[in-house]
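Take a look at chain A:
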Amino acid sequence: MFFDSTLRAVAVAALVLLFSDAAICASQATADPPLPAPPAYRQVTDEIGRTIRVPQSIQRIVSLAPNLTETIYALGLQDRLVGDTDYCDFPPEAQLKTKVGGAVNPSLEAIAALHPDLVLVTKNLNRLETVNALDSLGIPSYATDPHSVEAIIVSTERLADLLGAPETGTALGKDMERRIAAIKDRVAALPRRSVLFVVWTEPLISVGKDTFIADALQHAGAVSVIDSSQNWPHINLEEVVRLHPEFLVFAESHPDDAAHTTDTLAGLPGWRILDAVKHRRFAVISDAVNRPAPRIASAIEELARQLHPEAFADTPQSDKDNASPGSPPPAKSPLQLAGTFSAPRECTCAQ
Partner candidate 1 sequence: MRPITLQRLLLQCGILALILFAVVVVALKLGAVPVSLYGLGRDLISVLLRQTSQLSSGYGMIVIEIRLPRILLAIVVGASLSVAGTSFQALLRNPLADPYVLGVSMGAALGAILALIAEPHLALPVWLAALFTPLGAFLGAAATIAAVYLLGLREGQIDSATLLLAGIISSSFLSAIIMFLLTTLTGRDFRGMTFWLMGDLSSPLQSSLRWVLGIGFLVATGAIYTTAADLNLLLAGEKEAMHLGVDVRRVRLVVYIAASILTGLAVSVSGAIGYVGLLVPHVMRLLFGSDHRTLLPTAAFGGAIAVVIADTLARTVVAPSELPVGAMTALVGAPLFIYLLRRRMA
Partner candidate 2 sequence: MSSPAQSSSAWPNVGDAPRASSDVRLSVEQVSYAYSANPSQAPLFTLEANSFQSRPGEIVAILGPNASGKSTLLKLIAGALAPLSGRVLLDGFVTHTLAPRARAQRIAMVQQETPLLFPARAWEFVLQGRHPYGRSLRFENEEDVLIARNALAQVGAEHLSDRWMNEISGGERQRVILARALCQQPLLLLLDEPTLHLDIGAQVDLLATLRRLAAENRYTVVVVTHELNLAAEYADQVVLLQKGKSLRVGSPASVYQRDLLEEVFHTPLTVEQGSNGRPRVNLLPTS
C-alpha cells in the first residue's frame, strides 16, 4: 500500500530525531537584513566533492544540522549564525536562533527569507533534494561528511577556514587532538572492550563500521561487535548473543531514560541471557557521541572512563570538558549542563 513509503520517510525522520532531542522553540521574528555590498566570490570544494561559489566574506550562515550549529558555536562564530533547525539544542542558546524547520524537511522559504551567504549541511542527516533546491534558488550550500573522529577534526578546521576563522579552527582542532591523544595514552595498552552500541532496543539498531561513532568507540578503547557496512543496521538479537559483547553502550540526553531502558532489558527474554545484561555492564554516555562535532572528544572521554575506570583512577572527571579554547564560554556558562552527566555506574567496575 502506498503509505509504506511514507512510513519509511518517518523512519528516516525518527533516526534524525535520535541525533538531537527535538526541542521546538518559538521562532524569533527577524528584521530584513541590509543589502550586502557587491560580493567578491571564490570557489571552494566541499566534502562531497561539489564545487561551490561563496562570497569572500561569509557573514550570514544558516545551519541545517545540530552538529554544525555546535561547531559554529565552538568556533565562536555564533553571531553570524542567522538560522538553524528545530533540533539544534546545543548549546542551549542555539535554541533561540531563528528556526527554519527540521533537518530533513526545512522550509526553503524560511531559509531564503534569511538571505544567507552560506547554508551548511551534513551528508548523513540532510537530503540531497534540499541541497539541489538551494542550488536552484542560487543559495550556496557547503556539505560536510566526516566518517571518523580524525575527519571530524579536519572537517572542523576546514569549516573554520571557509568561514574566515582559521586560527580558531586550528586551535580547536589541536585541542581535540590533544584530548583524544591523552585518552589514547591511557587506554592504548589496555585490552579493548568489545561493546554493542545500542541506538534503539525495539527494534535493535546499532551502528555500522563506517560511522564516526564506530571510530569514536575505537578511540575510547572499545571495539564494536557489529561489522556491518550499513550505517544503522537492524541487528538480529541472536547475533548479539553470539558476538558476546562485554558492554552495552547507550547514548542518552536524559540519564533516567537509560536507567529505564537497562532495567527493562534485564527482564526481557533474549536480552537477559547476555552477559553484559546479566552483570549490568552498561556504559551510558552523553548523546554528544551522536553528533560529529567538537564535543565528541568529551563523549569519548566519558566512555573511556566507564570502560576503563582503572586507567583514570588518578584524575576525577573534568567539569570543563565542553569549553574549548577557541570559544570562550558564554557569560552564564550553561554548557556543562548537557555535556556530561553520568558518573560511571557501579556495574561498570565488574570484571
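General observations
Please note the rule applied: contacts are C-beta pairs under 8 Å (C-beta built on N, C-alpha and C of every residue); 3 or more make two chains touch, one makes a residue touch a chain; residues count from 1.
For anyone wondering why these and not others, all candidates are chains of the complex that A comes from, given by their letters.
Please read all numbers here as calculations on a predicted model, not as lab measurements.
Every option in 1 or 2 belongs to this complex, yet chain A touches just one of them, candidate 1. Contacts from chain A toward candidate 1 in the complex involve residues 1-4, 6-8, 10-11, 13-14, 17-18, 21-22, 200-205, 226, 228, 230, 233-239, 241-242, 252, 257, 260-261, 267-273.
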